[in-house]
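A single protein chain has been omitted from the complex, and every remaining protein chain is retained in its original position.
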Amino acid sequence: MRLDILLRISSKIFIPFIVIFAFYVQFHGDYGPGGGFQAGVIFTSAIILYTIIFGSTKALKDFPEWIFHLMIPLGVIIFAGTGFLSIINGFNFLDYDALAHYPKHGQHIGIISIEIGVFVTVIGSMVSIFYAFVNRGKK
Amino acid sequence: MIEHIAAIVVMLPIISSVFVMLIRNNSINWLISTTASLITSIASIMMYLQISKNGNISYAMGGWEPPVGIEYRIDEFNALFIILISIASFLILLYARHSLNSELKENKISTFYSMYLLCLGGLIGILSTGDAFNAFVFLEISSLATYILISMGSDRRALLSAYQYLIMGTIGATLYVIGVGLIFVLTGSLNLHDISIRIQELELYRPLYASLAFITVGIALKVALFPLHAWLPNAYAYAPSVGTAFLSSTATKVAIYLLIKYLFLVYGYDVVYSNKIFVFVIIGLSILAMFGASLIAIFQSNLKKLFAYSSVAQIGYITLGIGLANYNGLIGSTVHIINHSIIKAAIFLAIGCIVFKTKISDTHELTGLGKKMPVIAILLTISSLSLIGIPGTVGFISKWYLIIGALEQGWWLVVLSLAISSLLALIYVGRIIELMWFHQPEDALIVNSKSLPVEMLAITFILTLATVYFGIDTRLTAGLAEIAVQNVLLGGQ
Partner (left out) sequence: MSSFLSNFVSSYNYYIIIFLMISGLYIVVSRGNMVKKLVGLALFQTSVYILYISPGKILNGTAPILSDDFSLYSSPFPHVLILTAIVVGIATLALGLSLVIRINEEFGTIEEDKLFEDEI
């Protein structure tokens, strides 16, 4: 009988809430406090908790490393793509007014897509850093 | 599209670096990065033409008008440097492919290109931005990329030098941020142009001088101004040859630009140069750099380290012009930034060719190289001679302006030390030339049979030719520097 049953059960309960909280911070970030960076870090903490409780072998199988390596450039592309979309529409780089008919809607869409870019990159880089340190001792 | 050129020049290298990271094929990545830097070079030249026709560009990022938003402000001074940086990195990338293949592991080359482009984007960002904090962010982007470039060197000591640079560079950047924070508390603005106006109305001078001190020391760490140069020789010596050429011709130069910008365009001549201690310190350190670093270079046995110490000495010449702060002195500084970046790119690329063929790292191993590899030896000799400042090479032009500047100030000791330090350069360069040409090759000198790729030889040749050409025809270097100093630094007086 393994002794860490309490830890495993409680983290199984906690992890979904951590993820939901991350998304709350993410999508609440355009009008309230929050945003992609904080949300990404909260999301990463869920994965770190998972790795600590269930071991790195299982975590690496469930969340393979290449996904996170891919997420780093993907987020930057989302961010910069939004910027270049503004240029194509004839506005300045990252001017969100360009993204919709009404400037206010444009601002809304712009900040959300930027925050998603930040969210993706932050998760990617934070988990990559964590995995890099976790995997080091094994070789 | 032309009105967005200021944003494109910065964003293009950064975006391409991301794509390079995504695609893990070395040849394709080489093609992407070379194309990206070529487009950046063309765009930067177009930007210069645009400015000379229509006046300065002020680009509001995200449509937020300055001073609230981040402003990209391009004038003749930084446009000149953007051209220099982007063309230098384009030429070095053209050269890079075979040299990297022989020096790095297969799976690291993509990362190298990616970091190279990220560093380029960061450096152009520092040059174009008109926002103090944005400059810090770009400074850190380029520095982080630089640390990785250095740590990739094949020698394991590359890791130590990258770590050493990381500590020093971060302290420098943090000191810079402290200075910016003090300015922000004093003036309530981060837009450099706005700060320069608000500083005129300040009555409290002590915090202002404190911020000046923090910013100067912080940037001086990045510039590698003597005695804050400890990271530079190791970093240059153990980085891959391509990385060394790139760093020596761009990274320190951009930091010097930032220093000049703060001294002349943010604080202004009156605030900075009314402080006699500042002038004394900067002139004193420059002269110390010219002598100290040259003396150390004479006793160096590692080839790349020798030229790295010579870089520290040459940076002394550039800061000397900043200390003189008159028309000719500033032209001397600006021209020497351009010239030194051409010279050092030529020298380190020639060394890259030698390393490609022989894997040597010490100066005494150069013995008799002139007989084994005559073409590269000739190119290295010519570019080293322009380091001394022989008439007819670029080194002469910048020293000429500096000497005139010092004579105008009536500082005879400075003129004398300029002349004597050139003699010191003659000693260490002469030693290399003597070893290469006036000795029989040792048996230990093994030249492998790999034929030198055409583009490596061609790029080294072009850069060496440039060191001679710009020593005779100075319209493109000194001419543009005169316009930049006249219109921007001295405000059109």
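Which chain is which? They are A and B, in the order written, and residues in each are numbered from 1.
The rule we apply is simple: a contact is a pair of C-beta atoms (placed from the backbone, for glycine too) under 8 Å apart; a residue touches a chain by one contact, two chains touch by 3 or more.
Given the structure is predicted, the values throughout are model-derived calculations rather than measurements.
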Shown chains touched by the chain that is not drawn here: A, B
Option from B:86, B:161 or B:244 whose C-beta touches the chain left out: B:161
Residue among B:57, B:85, B:148 or B:260 that touches the chain left out of view: B:148
Per the touch definition above, residue among B:5, B:94 or B:178 touching the missing chain: B:178
Touch residues of chain A, complete complex, unshown partner: 32-33, 37, 129, 132-133, 136
Where the missing chain touches chain B, by residue: 133, 136-137, 140, 144, 147-148, 151, 156-157, 159-163, 166-167, 170-171, 174, 177-178, 181, 184-185, 190, 234
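We take it that only the chains that are shown with their structure count from here on.
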Of chain B, residues touching chain A in the complex: 1, 4, 7-8, 11, 14-15, 18-19, 21-22, 59-63
Contacting residues of chain A [partner chain B, same complex]: 70, 72-73, 76-77, 80, 83-84, 87, 91-97
